[in-house]
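With one protein chain withheld, the remaining protein chains of the complex are depicted in position.
== chain A ==
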Amino acid sequence: MALVSVKDLHKSFGELEVLKGIDLEIEAGEVVSIIGRSGSGKSTLLRCLNQLEQHDWGTIHLADQRLDGTAMSPGELSQNVGMVFQSFNLFPHKTVIENVMLAPLVVKQTPREEARRIAEAVLAKVGMSEKVDAYPAQLSGGQQQRVAIARALAMNPKVLLCDEVTSALDPELVGEVLRVLEDLAREGMTLILVTHEMKFARDVSDRVVFMHQGRIHESGDPQTLFTRPRTPELNQFIASVL
């Protein structure tokens, strides 16, 4: 059974229908890249997956558990679905390790010692062990984003959502963040990534989903999708970004 299962997902903002019936099944360990033009609904889809937005219609299941509506508390949800944002959103008044420890302490009520151990482990994983006591303002964008990834991993989620996590970075800092994601993919983490890094989408994902005007317009394995797009819209999109 699929780890994530989205059925007939609809979402409108006022009059504007942003998601017009999304069906998506994602297996455990799969890396799925979502591509598409700005405004096609990619962020909204991710935000529905962790309920930062409430959808209007359809269902979302994680493993065999219903995740939407009031079926899962925010605390439970965060232990299933982690999210990393384009703008890092680290807590500026907390050090790196405090950023990572906060949710385990406050949400899971993990004992401080154990929370610290978990935080050190995930920070090592993203290569930020040297900076545990730094404040976000003292870090480069790439370092901040790696801490943000560690912060999400500290809740030990089953799926990690990444919304254009390299778009706010200087070009020379993109690589270090993508490498962390690649490592996670190799370890078997289930990743759903909205990305404009086409090379990364092609090389690292198991599947690429092309969104267009609130629908999944085309999806498939990256090689086929990028080399032989079936629809003119995808063809045009690829031409515009390569």
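In this section, a residue touches a chain if its C-beta (ideal position, glycine included) is under 8 Å from a C-beta of that chain, and two chains touch if they have at least 3 such contacts; residues count from 1.
In this section, contacts and distances are computed from a predicted model.
**Q** Suppose you had to identify the omitted chain by its UniProt name; would it be "Sulfur carrier protein", "Amino acid ABC transporter permease", "Pyruvate dehydrogenase subunit beta" or "Serine/threonine-protein kinase RsbT"?
**A** "Amino acid ABC transporter permease"
**Q** Looking at A:Ser12, A:Thr59 or A:Asn89, which residue reaches the missing chain?
**A** Residue touching the absent chain, from the options given: A:Asn89.
**Q** Among A:Ala2, A:Ala28 or A:Leu102, which one touches the chain that has been omitted from the display?
**A** In the complete complex, the chain left out is touched by residue A:Leu102.
**Q** Given the full complex, what residues of chain A touch the hidden partner chain?
**A** Against the missing chain, chain A presents residues 50, 52, 73-79, 82-83, 85, 87, 89-95, 102-103, 106-107, 131, 133-138, 148, 151-152, 155.
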